[in-house]
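Scroll down for the structure; my scribbles are underneath it.
Let's look at chain A:
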Amino acid sequence: MAEEPLLEVHELAVRYGSLPAVNWASFSLERNRVLGIVGESGSGKSTLIWALTRLLPDVATITSGSVYFEGQDLLRLPPDQLRRLRGTRISYISQDPMSALTPALPIGQQMMDVLYREPWSQKEKWSRCIDALDWVSLPDPAARMKMYPYELSGGQRQRVSIAMALMLEPDLVIADEPTTALDATLEVEILDLLRRLQHETESAVIFVTHHLGVVSSLCDDVLVMNHGDIVEAGPVPEVFANPAHDYTRMLLRCDPARIEQPTRRLPSMADDLAKPVKIVSGPKDRVKADQAPVLDVANLCVNFTKPDMLPKWLGGRPQLIRAVRDVSLSVRKGETLALVGESGSGKTTIARSVLGLVGADSGSVTVTGRTVDRGNSQVLKSVRACTSMMFQDPVGSLSPRVTIGEQILEPLIVQGRRDLDRRETLNRLLTNVGLPVSFASRYPHQLSGGQARRVGVARALALDPELIIADEPTAGLDVSVQGEVLNLLNEIQERTGVSILIITHNMSVVRHCADRVVVLLKGEVVETGPCARIFDAPQHDYTRALIAASQHELPEFSETE
Partner candidate 1 sequence: MSVTETNPPAERGAFLDGFLRLMSDPMGAIGVVLVTLLVLSAVFAGVLSPYDPAAIDVPSKLQAPSWEHWLGTDQLGRDVLSRALYGGQIALSVALISTALAVGFGVILGMIAGFGPKWLDNPIVLAFDTVRAYPVIILALAVGPIFGAGLNTVIGILVVTSVPYYGRIVRTSVIAASKADYVEALMAMGMSRARILARHILPNIIGPILILASMDIPVFIAAEAGLSFLGVGVKPPQSSWGLILDDGYKFIRQTYWLVIAGSVPLITATLGFTFLGEALRDTFDPKLRRGV
Partner candidate 2 sequence: MFHSKIGKLSKSYQRAARTVAVASCVWATGLVGASAETLRIAVPSDPGYLDPAYWGSTVDQFLIDNLYPRLAKYAPGDEWTIELDAAKSVDLSDPQHIKFELKPGIMWTGGYGELTAEDVEFSLERHLDPDLESGVVTEFELLEDVEVTGTYTGIIHLSEPSTTFWTSTLVYTSGAIISKKAAEEAGGYFEATPVATTGPYKLGTFEPGNKLVLELNPDWTGEPVDFDQIVLLPIGDENAAELAFAAGEIDYTRSSAGNYDTLVANPPEGAVVKLAQTIDPLFLGISQTNEKLSDIKVRRAIQLALDIPTVIQATTSGYGKQATGFVAEGLVGHRDGEALTRDLDKARDLLAEAGAEGLTVRLDYVNNTERDTAAQIMQANLAEAGITLELNGQDEGTFWSLDEIRAADLQLHLKAWTGNPDGYYTMQYFVEDQIGYWNWEGYASDDYVALLHEARITVDDTARGEIYKKMQAMLEDSGSFVFVSQEPTVILHRDTLEPGILPDGRPVFHAFRKVK
């Protein structure tokens, strides 16, 4: 490494108003290297990278430091010179592919705009854009050029923005959680793509993520950030092998994906690093296979019709979406069944049909012996009395203008159980989910994601149900918090013997809580079986892909294009 580094950052500090976001960060990056930046939400990793080329919102101010790119300090470069670098030498791939593209222009136009400085003719630019789209293996690129962003899927959009970022083969590509918004398998594809392109362009890459797995599979070096500080830096193998800083150690230790053996007590940031991760498999007799299943779904089919712009009588053709196709599954008493699949696989629809929120077109759903029938409100009521659902978005599923306390008791009131001592029950529920009683008077927006999730659990427990349906209970939570939530669910189950139907796309979560797994693809069950068996010997490619994705093992990449 005789040559000078491509990027050198000294003592970079950023603050939002008065509160610091990045504290005196220093690091450097050589050409053709991939640098990962990990950290939990709020660790300042995004702020850091957008600061490099002064693209922070007005509220943020860069208080000190310098950023040398090929010897010139980006923080002090006149705006127009800096602009000359952007897009050509340094380019970005941003987190949310939806908002990264202008809704108002066809993607072709937007790509052309990036080339506005190039000497080529319009025609040539156009064909180069098509090539670029082809390069990121977007099907039928020529047609895509004329489409508007909202006409593409999330993955396709992300491919487009990658194409835009890389088509001019910049020396430095900065990617801000480019895959977080995507499904696991899709994530793998995109990562694979990025790695391929990186090899071809030999650009240096800064890759921001909260996923250690991604780093290990994609990056050469890694920075670990916590509360605005770079707590650890170094080549990936070294850092992962023997992390120097406690925080790093904890991160590594808390990531469920890195714990090979199933355990019903995942480590959390709280517990002592000295003790080794203990493996708990819970009481033997937890699952009562002999008794009739709490939930029994038989040959369930659910269809949606997407109305056409034109009403039927004007020849509009509403299209039929078969969301759930002939799915059968059952949850036994005290058992946790994981329903695994990605967005659009119909897993949530199944959950909703259990509660009679959607009607089944054929097949049946039976809860504790009662067959769900949307027409029969009596049955619905009793079904809902013994079934609670936890919704995906922890904060969003709480009514913004009602206090936590009232919301937790809401189910009881709906069930007409006004008799019981409210305060007492409330305190009990709150303590059960490990929240201070004082939270009762708070409002949802005053809670952190993890706390809101706990409230969700408390509300689910209010009716001491026989079945809890947890829809993506860990989505959007930092790994450390994920563990806590899973532990909570597991504890409750052991204490109350409740059955849990957990819906997720995250296999590493499944491994540590599920007894059995049902894998769903495009509304159909592709594989089902005991958890251990699924992980040891997955039958279906899709299952394999999911498991791989959860460990972020990228399929070995071949030099030949």
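These made the cut because all candidates are chains of the complex that A comes from, given by their letters.
A few notes on this one:
By definition in this document, a residue touches a chain if its C-beta (ideal position, glycine included) is under 8 Å from a C-beta of that chain, and two chains touch if they have at least 3 such contacts; residues count from 1.
Note that the structure is a prediction, hence the values are computed from the model and not measured.
Screening 1 or 2 for touch with chain A: in this complex the touching candidate is 1.
Residues of chain A touching candidate 1 in their complex: 16, 46-47, 57, 59, 352, 355, 357, 380-381, 384, 388-389, 391-393, 396-402, 410-411, 414-415, 443, 445-446, 459.
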